[in-house]
Every structure is written in structure tokens, then in C-alpha cells.
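Scroll down for the structure; my scribbles are underneath it.
The complex appears here minus one protein chain, its other protein chains still in place.
Labels A and B are assigned to the chains in the order they are written; within every chain, residues are numbered from 1.
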Amino acid sequence: MLRTLERRDVTVPGNRSRRLTGLLIALFAVAGLTLASVFVGVRGISAAQVVAGLSPSVDGWDAAVVAGMRLPRTALGLLAGAALGMAGALIQGVTRNPLADPGILGISAGASLGVVLASGLLGIGSLFGYVWFAFAGALAAMLVVYLVGGGGRGGATPATLAIAGAAVSALLFALISAVVLTDVRALEKYRFWVIGALTGIDRQTLAAVALFLLVGAALAASVAPALNSLALGDDVARSLGQRIWLVRARAVAAITLLAGGATAVCGPIAFVGLIVPHAARAVVGPDQRWILAYSAVLGAALLLAADITGRVIARPDEVQAGIVVAAVGAPFFIALVRRTRLREL
Amino acid sequence: MARTFRLSIAPVSGVVSRRAAAVCAVLVPLVGLAFVLEIATGDFPLPVADAIAALTGTTDAATAFIVHSLRLPRALVGLLAGAAFGLSGALFQALTRNPLASPDIIGVTQGAGLAAVAGILLGVGGGLALSTVALIGGVTSAVAAYALAWRRGTTSYRIVLVGIGIAALCASVTNYLLLKGNIYQTQQALHWLVGNLSGRGWQHVRPLAVAVAVLVPLALLLHRWLLDLQLGDDVARGLGVPVQRARLGVLLAGVGLVAVATAAAGPVGFVALTAPQIARRLVRTPAPPLVAAALTGALLVLAADLVAREAIPGTELPVGVVTGALGGPYLLWLLARVNRVGSRG
Partner (left out) sequence: MNLRANKVRLCYDDRTVVDDLDLVVPQGRVTVVVGANGSGKSTLLRGLSRLLKPAAGAVYLDGRAIHTMPTRQVARSVGILPQSPVAPDGITVHDLVRRGRSPHQTWWRQWSPADEAAVTAALEATSTTEYADRPVDELSGGQRQRAWIAMALAQQTAVLLLDEPTTHLDLAHQIDVLDLITDLNREQGRTVVLVLHDLNLACRYADHLVAMRAGRIVAEGPPGAAVTADLVDTVFALRCQVITDPVSGTPLVLPYGRHHTLTPEGTP
């Protein structure tokens, strides 16, 4: 059984119109960020060129940059950000643990190992090939961390899950190191991928991953109402007629698709799934359906904002989105740990 | 009690468990054997007898030179760093009562790694300078973790969780820095980051030896308080333990040991995590036994280095690859057993 954490959160009793308004505002923010992502970049490209780049017949180098790099990158930011946000919301809902996210719980590390094994060792090039390894890795890591973090007296407390996640992540990244150290080419590719970035995506891969992420999102939406009952504790949920193992299985499948898919394309990005559900919860309260919706939108916003920031702050160089998110996310995580009153086992 | 025996040379007296004494009595010659074999191995393999003779100073000048200037410092770094890692891991696991807690995840090793990689990129050569930089990095991140976890006192779990956040941030920035260097620097950095005994000389041994000579007795002195802290803060305070100070003392010893060991050998993975667990299973105590953990750590590192040097003829693997490759799956097996046996494993 999970222990509930004492928090000093104030759950705001939202009403429907207030939540809808908030969601619309968030959507507007995302739209604005999308525009910014297309118009802003490392190379200064004038607005006219950008518009030109958006048209089907592309010509000129700047236009090519817009069409070939900024548009796919923006689209990926939206998709992956939403996916990571939703994955985080689901994980926090299923484990009843506010300190959870795909990065912290080793899921990203598992997906990364899958990708490295597939593309490094086995030489599988296409997303449709290696994404399954990513899913397998993500799923395996999730199960191991939950089993391991849930062992011991007291069950799966937020602290033991986080520690289990860190230990399993360490293990997985060590295995990854072992693979890439032996192969210089793999190392060269890996060190760019492991940062967590939105670059280097082509249209086919983007379309392919979009497919998996949309399926994951649909699964997530379908399981969100059940998570509300689960939040009351296993026994209460059962007495309300939920089949717990089925709910958990669907949630785990959704998390695998969302987190595994996003990691397969962008590399492991941590903390998006941590921050965004907290922000969502602060606005809409504990209703998992609203949290999920907000997490998707806010996740997209966060990742896009991080990417844009990374393009702007180190001109002519670039700081990858994953680093920017970590620079913001780690302090957020620490602040969260400080606020929460944890009881020792 | 027949299971312990009491030593007393008035006015000093203590009690030692028979099993612990027996285990240590077996470990010491094993460590000695590994040490001698380590000296005997290398580009010019020495017969074991010659290696022992070189240690006692009764051999020819050429052999003595090889042993004293090349082999002996390397073996000593392996021995001392291994012991330091093992003991540090035991301290952390006892303090948090969690078999997965380790200095690896508290941010010390990641901080040291970040400092070392930054150093390499800035042109700091190997040797003492790099070790010092790494030491500063490790200690800084540990201090930051403690300071950030402090809020009218602190708990072990909060320190570890904040450490996880700091570790994630450091790892992210480290990955970024790995991108910035050329491929040669990246390889050099990765070879340091994985944990390596090659090229370790007397300049590495001396600071390590001093630190070990100071911190190991400190840790053993704190052992009594550590046992009391295992019963919970309230009971410990009731038994007269100054809880915050005791915790700080144990942390200082643990952080000091792991920082110095990391500075000398790089973050050799999984020794701090698995050595205490192995020792605990051998001695069959609820908490990791300190001396046995140190001896086990030394044995693991020396044995792993032997394997690393001999496994693939012609090349020398870094010791961290072996500890990672073996330690990781062993850790998983250990943890799987925890779950099967119940809360004790």
C-alpha cells in the first residue's frame, strides 16, 4: 500500500468554466510558443522568409531551414512535450506519488537502453524498427522499479520509488556506457542523442512517432477517469467496481507508448513529466481527467519554451532542450522535496 | 551469548560477532591474494613469488622498479579506493535503511564527474590536478545536497532525494559538456567517468591513503550511533544520540570517503552499492557491517581490475566497465531476491 504524502498544497476547488478558461489560456500560450518556435532561431531569419518557407514550393536556404528544421522541430516539441506531460500525469496518478516522472523512475533510461541496443548493436535504422526496443526497455524498467521500490516494509513510498528509480537508471546507463564505449561510431551518435533534443528529426520519423503517441494519448484519456477512483486507495477503488489490475495495465501501456515513444525520438528528457502535473494540479485540483488534459498542453508549452530558450541564449551555439528542462526541473524537484513533509520509514 | 565474543583489555572493551570476525578473517587473505595478483599482472607478467619478493624488497632492480613505480601504486589505489567505496556505501545504506541508497546517487559522483569533465575540456591534465578538481566537485555537490535538504533539521531520505535532483542536473550538464569537446576529449572524459585504475601513480595514492586513515576510524567510532539511528530518530534521541550531529558525522565520513575515492579512481560503478549488500549477506546482520563492507569493496575492485586487464587479450578495459557489467545485473538479482523473500533480503 502506498503511503500518502502530507502536503501543504492547497487544492483549489475548480469549477468547470474556470478550468475550461484555464485550458484555453494554456492553448493560446502553446499557439504563441509554436509561432515563436517557427519564427525564432539560432540563425536570424526574417519573418518574410519564414512565411515563404511555409509554402509548399520551398526555395532559398532560409526557407529550407524553416521547412526542414524548424517546422519538424516545432511539431516534435508539441508532440513529445504533450506525451511526456501526460506520461508524468499518469505515473503520478497510478503510483499516487508526486515525486515521479519517466526520468526519475528510470523509464527513460530503459527506453534509452532499448534504442542504443537496437540502433547501436543491431544497426536498426528506422523508427518503426527501434521504437519497439524503446517500448520494451521502458516497460521493463517500469516494472523493475515498481517491484524493487515496492519491496520492503511500508511498500512503495515516494522516497523508495525515487531511490529505486535512481538505482535502476544508474544500472541502465552503465549498460549503455558499456555498449557505446566499445564502438566509436555509436559513441559519436549517442552523445548527441542522450542530451535530449528536438533536432535531427525527419518527416517520416515524425509521422511514425506521432502515430504511437496518439495511440498512447487515447489510451491515457480512456484510463484517466478510472485513476480518480484509484486515487482513493486500492480497496476503495475495488469496492467502487474498478478492476484494479486492468486499470493499472492500461495506464502502464499508455505510459510505455508515451514515454517510450518520446524518448525513442528525442532521447531521455527528464522533469517535464514531473513539473507539469504539479502545475496542472495547482490549477484544477485532483481530477485526473483535467490533470491529463492540462498536462498535455502544459507539457507541449514547457518543451517548446525550453527549446526556444536553448536556441536563443547561446547564439550562435545552441543549448539543447533537455538541458534547459533539467536546469529548470532539478531545482523544481528539490523545492518540491523541501516542501513535502516526508516521514522516514 | 555464544554468537559473540567479548574482547576486553581494560579499560577498552568491545563485542564482536563471531560470524563477522570469521568473515573478515577470510576476506583479509583474499584481499591480500588479489593485491599480489594485481601486482603480478601487466605487460610484463611476473610470477607470484617474484611479486611477493618485490614487495618485501628482495628482488632485482628492474623488477623492483616496475613494481614500485607502476604496479604498486595502481594496486594500492585499487585497494584503498575499493575499501573507501565499500565503507561509504555501507554508511549510506545504514543511514537511510535502504539497500539501494548509495553515494552514487546522492550527487557526489555526478558532481565529481562534472568537475572532471569540465577540467578535461579546460585542459587540466590527468593526475593530481584532475583528482583535486574532481574532489572539489564531489564535495561541493554533497554540501549543496545537505544544505538544500536542511529545513529545521533534515532526514536521510530528504538528503538522498535532493541528491538525486542534483545528480540529474550534474549529469545533464556533463552530457552537454561531452558534446562541446572534440571526440578525443570525449573519449578521455568517458574513460575517466567510467572508473579507471590505469595510470594511477603515487600522487594518487598519498591523498587517498591520508583520507582513508582519517575517515575509516571516524566511521568506526560512529558505528554505535549509526546502530541507534537505525531504530528511528525518536528512539535514537531517547537513547542519547545527538541525532542531527550524528547524521552529519556519518554523512561527512561517507561523503569524504566516496569523494576521495572518486577523485583517485573515477566513479567506479556499483562497488558502493553492492559491496555492503554482499557483506551483509555474508555476515547476516540487519545493517551492512562496516569492516566487512570495506574489505569486500577492496576485493571487488581488485578482482574486477584483474578481470578487466586479462579478459580481452591485447587491450585493457577500464575497471568500471567490469564492475558495471557484473555489478549491475547482480544488483538486480539482489533486489529481485528482496522481493521474493519479503522485506528482508
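Criterion: a residue touches a chain if its C-beta (ideal position, glycine included) is under 8 Å from a C-beta of that chain, and two chains touch if they have at least 3 such contacts.
No experiment lies behind these values; they were computed from the predicted model shown.
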item: Touching the absent chain when the full complex is considered, from B:49, B:210 or B:231; value: B:231
item: Contact with the hidden chain (one of B:45, B:199, B:286 or B:329); value: B:286
item: Interface with the unshown chain - residue positions in chain B; value: 1, 3, 6, 8, 11-15, 97, 221, 224, 227-228, 230-232, 234-235, 237-242, 285-287, 343-344
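Going forward, only the chains that are shown with their structure count from here on.
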item: Residues on chain B engaged by chain A in the complex (per definition of touch); value: 96-98, 100-102, 104-105, 148-149, 151, 155-158, 160-162, 164-169, 172-173, 175-176, 178-179, 183, 186-187, 190, 193-194, 232-233, 269-270, 273, 321, 324-325, 327-328, 331-332, 335-336, 338-339, 343, 345
item: Interfacial residue positions of chain A with respect to chain B in the complex; value: 99, 103-104, 144, 147-148, 150-153, 159-160, 162-164, 166-167, 170-171, 174-175, 177-178, 181, 184, 187-188, 191-192, 194-196, 270-271, 319-320, 322-323, 326-327, 329-331, 333-334, 337-338, 342, 344-345
